[in-house]
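The complex appears here without one of its protein chains, the remainder shown in place.
Right, chain A next:
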Amino acid sequence: MTETLPSPVVNADSAPYWQGAREGRLLIRRCDACGQTHFMPRHLCPACWSGDLRWVEATGRGTVHSFTIIRRAPLAAFAPRVPYVVALIDLEEGPRMMANILGDDALDTAIGDAVAVCFEDRGEGAAVPQFRRAGGRG
């Protein structure tokens, strides 16, 4: 029996983020005081500590800042997926986030690849943001 992949853990900081993922939208936090966007969602802006934050929908476009191909899964649930790509994605809006690169050509990933967000079902309607190679270099 294969273990299921982890579902998102929703808390007070992240509830709208994960609700967005259920709806196929990548939401990030923008500070109205200093204009900076950030990842991960927080109670205040890590750049200026203002609480004047809003959720904005990211375009979902980004580039691969770095990546690795995992050959030995850290948890049993990921073992059937080996080898798979874990990457740090620089979003067009600025913030950096982690995700897998999915798709048949994932193992061809290179630094600088343009990628686009997609959403992976994690059961009972929950989803996590993921990325696919979008062709071209950012």
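Rule of thumb we're sticking to: a contact is a pair of C-beta atoms (placed from the backbone, for glycine too) under 8 Å apart; a residue touches a chain by one contact, two chains touch by 3 or more; residues count from 1.
In this text, contacts and distances are computed from a predicted model.
> One chain is missing here; what is its name in UniProt, given the choices "Beta-barrel assembly-enhancing protease", "Thiolase C-terminal domain-containing protein", "ABC transporter ATP-binding protein" or "N-methylglutamate synthase subunit B"?
UniProt lists the chain left out of the view as "Thiolase C-terminal domain-containing protein".
> Kindly note down the residues of chain A that lie in touch with the hidden chain.
Contact residues on chain A toward the absent chain are 5-9, 11, 14, 39-40, 65-78, 81, 84, 86-88, 96-100, 111, 122, 128.
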